[in-house]
Structure formats: C-alpha cells, structure tokens
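Could you have a look at this structure, given as structure tokens, before my questions?
Missing here is one protein chain; the remaining ones are kept as they sit in the complex.
The chains carry the letters A, B and C, assigned in the order they are written, with residues numbered from 1 in each.
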Amino acid sequence: MDDIEQLRQVVRAHLERDPGAALRGGALDPAEARRLDRDRWRRQASELGLPGVRIPEEHGGAGMGLAEEVAVHTELGRALDDGPFLTTSLVAAALVALADDEENHGRLRRIAAGELVAVPVLPIEEKFPLEYPHAKAGTGGDFEIQGELPCVVDATAADALLVLAEHHGHHAFFWVDASDPGVEVVPLATLDLTRRMGAVRLTGARAELLAEDDRARAGVAAIRQGAILGMSAECVGAAERALEMAVDYVKVRTQFGRPIGSFQAVKHKCADLLVSLERARSALSVAVRSVRHNDAIGRRPESLAGLAVARMYCGRIGAEITREAIHLHGGIGFTWEHPAHLYYRRAVSNRQLLDSTGQQPRLLTASVLAAHGEDTQLASFYAGKVGR
Amino acid sequence: MDDIEQLRQVVRAHLERDPGAALRGGALDPAEARRLDRDRWRRQASELGLPGVRIPEEHGGAGMGLAEEVAVHTELGRALDDGPFLTTSLVAAALVALADDEENHGRLRRIAAGELVAVPVLPIEEKFPLEYPHAKAGTGGDFEIQGELPCVVDATAADALLVLAEHHGHHAFFWVDASDPGVEVVPLATLDLTRRMGAVRLTGARAELLAEDDRARAGVAAIRQGAILGMSAECVGAAERALEMAVDYVKVRTQFGRPIGSFQAVKHKCADLLVSLERARSALSVAVRSVRHNDAIGRRPESLAGLAVARMYCGRIGAEITREAIHLHGGIGFTWEHPAHLYYRRAVSNRQLLDSTGQQPRLLTASVLAAHGEDTQLASFYAGKVGR
Amino acid sequence: MTTPATHEAVASEAHAFFAARAPRRERRGMLHGVGDDDVVGVGLTQPDDEAAEVARAQQWQRELFDAKLAWLDGPVRFGGRGLSHDYVELVAGIAAEYQVPSTSTYMVSHGIVAPTILAHGTEEQQRAFLPGIWRGDLICCQLFSEPEAGSDLASLRTTAVRDGDDWIVTGQKVWSSFAHVAQLGELLVRTGPPESRHRGLSVFLIDMNSPGIDVRPLRQVTGSEHFNEVFLDGVRVPDSRRLGPVNGGWNIAMTTVGSERSVLGRAHNGIMIEPVIRLFALARSTGAIDDPAIQDLLAECWAREQVLHETATRLRDAGGPAPGSVVKLMTTSDMEYYSDVAARLLGYRMVADTGAWGTYSWSQLLLSAPSHRIAGGSDEIQRNILAERVLGLPREERPVPEKSA
Partner (left out) sequence: MTTPATHEAVASEAHAFFAARAPRRERRGMLHGVGDDDVVGVGLTQPDDEAAEVARAQQWQRELFDAKLAWLDGPVRFGGRGLSHDYVELVAGIAAEYQVPSTSTYMVSHGIVAPTILAHGTEEQQRAFLPGIWRGDLICCQLFSEPEAGSDLASLRTTAVRDGDDWIVTGQKVWSSFAHVAQLGELLVRTGPPESRHRGLSVFLIDMNSPGIDVRPLRQVTGSEHFNEVFLDGVRVPDSRRLGPVNGGWNIAMTTVGSERSVLGRAHNGIMIEPVIRLFALARSTGAIDDPAIQDLLAECWAREQVLHETATRLRDAGGPAPGSVVKLMTTSDMEYYSDVAARLLGYRMVADTGAWGTYSWSQLLLSAPSHRIAGGSDEIQRNILAERVLGLPREERPVPEKSA
C-alpha cells in the first residue's frame, strides 16, 4: 500500500468512527446537517490534523502535498462529510499565497487547530454573470464592503469571510469577521443536503485588505484550483462508495430465486459503472498532474486543459454513478431513509458547480487550440481567458 | 391488415423474388451494384407499377398517396434496393408540380413505364456551401448550363437530369438530356455500396427551361420533402430488417451451450433497439403527418419541424440499429460477404445526407420558437429560412 | 344520451363547461416567471395541503362526471359516454386550456384500477365500483409490491385464507401511491400454496377503511410522502370483492400493470408539467437560447416529446404486444434527458433555493426521475418483456423451475 492509500485508510477509519450527519444511521434531518458540529470539526483537527493538511508545519499544519490533499477530499466525498474542509482548506491555501505576515500565520494556526472556520467568497468561474462586491476605504485603515452573494458554501458556519471585491477597478482580497453587523447570512435549502450554503449580504461590512493585484490573483488561482480539485475528488469518492454499496446490495438482494447481481443486465451495468469510475479517477489524476506541472512553470490555472477534464468528467460521472446506484437499489433506493440519494445530491451539486456556466468544454477546446499555436478567432477570443 | 401493410407485403414479395445486387447471395461486387439493371427496373415498373406510385393515373401511374409512397421507400430500404426509385420518384413529383403540359405528361408516362430514368440535380439543403450551376440563353429557345456538382445520386444511370440552376439571379428548373455532349458524369466510390453516385460536370449542356420562380420553388419543395421522407423511410426499413436479421441470428447462434439470444445482455440490447426503432417509426409518421397538414394549408416544407424530427431521428437511429446489428452478428457481421454492413452503409449514408450540414436541430428549435411567436434574435435570424 | 356525438359538438360542450367554471389559462407560450414553478406534478404535494387538494379534486371530478365529461370512452350504463378514445384526448386538451383543478389524485383510480375492473369485473362489481370511481367518490390504490417481491411479483407472500364467505388477509405491501387517501385498494395476494408463484395469486378489491389496515407514508428522496407501506393484519374481505377466479389473479395483475405503464406515455398525465416548453422558456430567460449547443439540446427535447406521444398513440392503435413497455422505457429516458438539459441550463442555479422562479424547482424532476425507472416495473423488467414477448427471444433461465407460463 502506498502512502496515499495509507492516508486514505486512516482518514476513512476516523470518519467511520466519527461520521457526519449523513451516515449516522436513520433519516437525515436537513436542519441538523445545516448546523456545523464544531466539536466534531475540532476532533477532526486534533485527531486527524484535517484542516491543516497543507498548512506548513511551522504554522501548525501537516505540510503535506497536493496529492495528499486530494486524497483527503476523496475520502470526505466517500463519507459525505458535512464539515467545512472544502472551504476552509481553500482559505488556508489562499492565505499561504496572499501574505506572509504574523496576522496570517495566526489565522493559519487557528484554522489548523479547528478553531477558525473561514470561507472564501468568490465565484468559481472567472466569467460569472454576477457583480463582485465593492470595497471602499472606511475609517482607521479599514475598508467597508457592499454587495450580495446569493449562494456561498459554508457561509452559515463561517467565523470569517475571505471576500474578493472590486477596489479601485481591481480585484482585492479582504478579510471580514462574520460577526460584523454589516454581515448578514441567510441559510438556504440546498440540493446537496450535506453541504450548507447561505446567501451573504454585506452592507458596509468592516474589512481588512489582505492583497491586491498580482498577489490577489495568486490567491484567486489557489482557491479556484483547490475548489476544482476538491469537488472533483469528492465526486470520485462519492461515486466510488455509491458503486460499492450498490454492488454489495445486488449480491444479497434476491429476486426470482437468485441474487439480482447474477443477472447479466445488472452485472453489465455495474461493469459499465466501473469503467466510468476509472474514467473519473483518471480525469482527476490528469488534473492533479497538470496542476503539478503548472506549479513548476508558473502558468495560470485557468489555462489548464487538465483541470477542465476533471471538471467535465468527475462531476458528470459522479452524477451518473450515484444515480445508477439509486436505481440498482430498487425501491429502497428512492426512500429518504436510504443514503443513496445523498450521494447523488452531492455529486450533482458538485457537477453543477464544477461547470456552473456550461463553458468548460469549449474553453478546453480553445486552450488546446492555443497550445497548438492556432490563432483562430476562437483561440484569440478566449485568449484572455485561457492564457497560455 | 390495413391497405398500407398490404402494399408493403406486395412490394416485399416482389423484391424477394427479384432482389437487387445486395441480396442476391454471395459477396457484393460494388462495380456490379453501380450499374443499373434496366431490365429489373422495367420489371418493377410492369409488375409492380413502382416508378409511377404517385404519378396520376391519367399519366400512366398508380395515383397513390403520400403514405403509400413512404411505404414503398420503407420496403426498398428493407431490401437495400439499388434501383433509381428515390431519384426518379422525386423528378416525377417535381414534374407534376412544375408544368402541366403534354411534354411533361409524356415524361411522366415514360417514367411510370420504367423507360426514363431521370435524376434531380440540386442540394438537399437550402443553405449549402456549394454554388448552383448557371444557365444562360442559348440557340433556338434552349439554354446552356455550366456548373459542377460533386456528388449526385443516380447520376451515372440517368437518361435525363432535372437541374436547378441560377438564371437571371433566380432559381429555375431545366431539363437536360444526359447524353448531351455537355454532360460529363464520373462515377464515385460510395460509402453506401447500393447507392450509385456520380460527379456531374455541365459544360454548356443544352437545357430546356421547365419552370421559374414560384413554380420552381414548388418543385424544389416537392423534391426536398420527397427526398427527406424517402431517405428517412429507407432508414426505417433498413433498420427494421437489420434488427430482424440480428434477432433471428441470436436465436440460433449458440455459445456457452445456449443461444446467445438467451443472454440478458443480448436480450436487453435487442429490446433497446426495438425501442429505438419505434422512435424512428414515430419520427417518420410525425413527418408524414406534418407534411399532410402542411399540404392543406400551403406552408413551405422547410418550416416543418416534423420533417426535422424525421431527419434527426431516422438517420441517427437507422445508423445505430444497423451498427448494433453488425455487433450482434459477432465475427461474421464484419465480413464483406455478410450483408450486415450494407444496411449500416445505407443508414449512415442517408443520415449524412438527411442532416448534411448538422443544422437540423437548431433549425428545429428556431421553428418551434417561431411557431410560438417568439421574436428573439434566433427566431428572426432564421425567419427567412424557416418561414411560418 | 344516445344523440350522435361529433368532435365539434363535444368540443364546444367542453369549452362551455370549463369556461363557466374556470378562467382560461393564459397561453403560456414561452413565459418564464409566471404562475407555479413546479415541474413535477404527481407525488409532490406535501401533507399540509393534501386534504384540501383532495377535496378540491373530488368536487371537481363530481361536476365533470355529472356533466358526462369525466369518462368519455366509458360504457353508458356505468356513467360513461360510450365514445371512442380520441374524445378523451380532445377533452383533456381543452381542459388544459383552463385553470381547472388538478385531478392527479385519480391517476391510479382512473388510469389503472378502473380499466382493470372494466376488463375483469363481474357486471355487479362494475356497477358497484365504476360509477363511484369515475364520480370521484372512490379514490383507489394498488397493493401489489412487497418488500421481498419487487421485480419478482410472483414471489409475493401476503396471503388470503378462506374463512366462510370471507377471506382473511395478512401481510405487507409497499410503494402504494395514494393508499393514505384511498377508499378502495386493488390487492394482489397469495391464495395458493407458498411455492405456487404466479399460479396461486388472486385479486381483491378491498375497502381501505377495513379494520386491520395500517397505512404508513414513506418519505421519498424528493422529501414528499407519496408512497406508502400498507400493513394488513387479519383483514377480512368478503368473497364478493374477489376480482376474477381464485388463483387466477396473475392475468388480472398484468392488465393492471400494463395500464400503469401506458399512463406514463399520455400527454397531460400530470407527471411532468409541460417540461419541454418550460425548458425553451428557461433557455430564453437565461439567454442560453443564443447558444447553438443549447439549441441542439432543445431540439432533441422537442423531438422526444413529439415522438413519445406519437408512439403512445400509434402503438395503442396498432394493438400489438406490450406497448406500455416501449412507452415506459421512452418516458424514463426522456425524463432523464429533460432533467439533464435543465441542469445544463441552470448550472449553479440548481444547487440551492435562492428563491429565483423556476430554477431550484427543476431539482425535483432530477430527484424524482430515478423512481420512475423502478415504479411500475423496472427498466430491466420492461426490456425482458420486450425481448421475450415482442422479439421472441428465449426466456431467462430460472433456477426455480416453473411448469408453465
């Protein structure tokens, strides 16, 4: 067993001992899943070092690499975990990229300890049909932010928000305390019952400027890239587990005097899902490899065709496998009590976010053309977007 | 059995007694299929009245309706017939629409008798990336036509060509004798081995003007609509027969000590193909119904969403079923000697021609929008094309 | 009653009836943002407003029945009108032009149970139940599946034991729509020995208010409680409620199941609410309609809808075997396709209910689509039926040997 597999087993065992709302047995109460269980999050920090996976050791983290982080996301997806790792780890990654000062080091330490839940507030797509919040200088070196974000993951559980806002016509990152009176968060009913989201309204929220321009861009890149890999990995994990459950079920469920898993139609469906799962796993590893390569040569992550492959495949295949897992469970698969639908909800929700405007495939094509030096209209049209 | 089904049985019995090159047994020689067997065509005329199905009785035809003609196309598709019914029946339909004079009546009589093979020379799509031939006035009331058509069905077997050409900036129909020295036809290797095609070069070919403007437009409409229904019906017939053959084969082919048709994977594939076949049949009948409705209210056929449904489905499903029929035949399915590939070739070739520029789906959407009175940019963009 | 009907006459009669009772529906066309944004009709009403909805439906059904517009193709002696099936579609189409109450409460009653009684009931049974079912007094449910007998219906274990003029029924049924509001249940039970499979089953029309019946709602993945578990503990059913011969229930059940499948293919069946035109409207509202790739997807949706309805009509008229299986497979595939297109159009708008009209509501279609691939006979069962009964392929080898089919 290699290191990554070992790490996965450790995380899996912990999550089985101390499961999230989805897998505690009995029907899921969405309201319960919407609340963050902070004790559990702290246990994940103290016993597993989860929030600090990639935070440097000098700031209280485990200092692991990209592959390890992706493995953790995969396990959290398998377990339909409702903790704030996805968002908090993005903030951690951004903070590492944004500013190397004591203030941030402190934040990283508190994140690693499970004491600070911080959430990024920016759209996953560069091109997004929504306005960014606006910042203006306030009193005492601070800023004030104004704006509405209709749907922010983990906003309802956040202690702090890392907000990307317009400032003098540029994008800049601001740190906002979630308890500020200028911050209002309204919980939303979500498709994915194990992922909390909230509408965030900022009405002159007091904000600390963290980074502007190039530095901010690096943070944006870290967050987007992390979000893509994280949600893709969750899809792979959820799909993997859903397929296992379905295969286990068809081995024991008997109809017509034999296990339904002995019927060729069922066997072949399972085999096709296995092939799909291998595609998704490969898409994820293509993405990881392209990010590593990219980190070495300093390309912007939006230009990575490899990331686009994961965005297209992990979401779509995750949804396909988890949907078919419902089907393979027959009648009980579409009861609320059975967790099959929770996997489907997670996979679909991630799929929707991974290509939230349906532009990924054509951006991928543009980036392939660009990589081949084709200056067609298309390549140049997308040039600013996909870079090189 | 209703009248249509009875007609189909009569045609089927004749084609079984007197099959085309594809189904005479033994390997098909493409060169043989490329030659038109005129005696056989005359037998189809004298014994079956085939070429005159829709020619009015007073001009020597059977005077049947659209549904009967479509039934004949379906049977010819089933039999992979290599006769010139598709093209000749289109010319007949156009002549009925174009000019009600003695000359044309004579042509119709000769077509009905199987004596005259006439072929339409115009693209199936209104928007087509090729130039139309040009006509200019020649000597003695005749015209001269100049132009190249890279791929014309049945051109190599034609006695006469019905050419749509530019004349004074408008489209007009001309009658061209295929033996005219200004007509050169080069036979082409074709994907569909039972459908002959040729490149036609007209170098000052002597031509008789048949119709211009509105009248010509009616002829164009008759030809396009007929070609769409004809090729769609052929796909349905070919798919129907290919599925029958595959089902018969899997009932007798034994592996692992049992007929392969008893394996659920094979059974379910056949069932799925049956569902697909029903879709294609329905698409064809949607198209036939929309044409009938249209004839009553005088709408242009390009505006018919129903025709687009047949163009999209019959070709695609025909190709799907005939391809899977190859697969179900296992090894022998991909030998030259077995006719399975001939069905696939016919279906794919028709699919390619039925939506030869890939625009049908979006034209359908535009026409649905137009029918709902939506004057979006899209609807108005396509307005000229889809009419109302 | 016996005056010759014409399509024109019935149409104008229907228009007059609906116009007097309900406002005309705005021709929706491509409107987005107006009215109710539910995409899925049946099975999504929440317990809170269900009683009111049932009451509205019953009132409305009674008016329809009294006006002879409820059961156009039913026998006159049972309150029908004796017309051909195309009148049913004619009036359903006209009803859809008005804002009339939903009658989806009667989906099982009228689409599934009534046809079975009409096909297999005695004259007395028909007279006893059909007018009441069509007048709306009797809501019906179907009691077939059991936890251990889903696809393999012939293995069911709920038993009915003869006791004088009655039968005593004990067992458990599941996935029963409308059981919680039904007065009449079509019950399939074992009356033969345990191993008799499909040769030992009988059908009864049971009173759902009988002592010993316990109906417990099952929550679905959509969050709604449309299906039920039904526990039967020593329920007494008079022999007069038996439909068809003792141990001859299998054929009757197959009629029922065939009707169940065919309901899916009908226009205006209430399962999906104008999904295709709504997808067009949604694409217009987001601007996606200008994307040629989206135009292609919408064309496919439109074509699917046309083809489904054409197929349902064509196969019903042709009278061949197992039309319901073809239609059901098409429908479940269409539902999945539509929900995928909706997801593509909505992108991030589908992940949370931000209150925006006609966005998050599509998630209900996405979540309910898988259930249609199981309910009424799974996709796999439908393919078996087509392969064996239509294409004549060999039956599945069965480890449990059966002497006859």
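The rule we apply is simple: contacts are C-beta pairs under 8 Å (C-beta built on N, C-alpha and C of every residue); 3 or more make two chains touch, one makes a residue touch a chain.
Bear in mind that the values here come from a model prediction, so they are computed numbers and not experimental data.
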Residue among A:L15, A:A93, A:M312 or A:A347 that touches the chain left out of view: A:M312
Of B:Q225, B:S290, B:S349 or B:S367, the residue in touch with the unshown chain: B:S349
Missing-partner contacts on chain B, residue numbers: 27, 150-151, 188-192, 197, 199, 254-258, 260, 263, 265-266, 323, 326-327, 330-331, 333-337, 340-341, 344-345, 348-349, 351-353, 355-358
Touch list for chain C against the chain that is not drawn: 291-293, 296, 397, 399
Chain not shown, touching residues in chain A: 247, 250-251, 258-259, 261-262, 264, 266-268, 270-272, 274-275, 278-279, 281-283, 285-286, 305-306, 308-309, 312-313, 360-362, 364-366, 368-369, 372-374, 376-378
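By our rule, only the chains that are shown with their structure count from here on.
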Centroid spacing, where centroids are CA-atom means, of chain A and chain C in whole angstrom: 40
Length of the line joining the C-alpha centres of chain A and chain B, rounded to whole Å: 53
Contacts with two or more other chains, residues of chain B listed in rising order: 264, 268
Multi-partner residues of chain C (each touching 2 or more other chains): 380, 383, 396
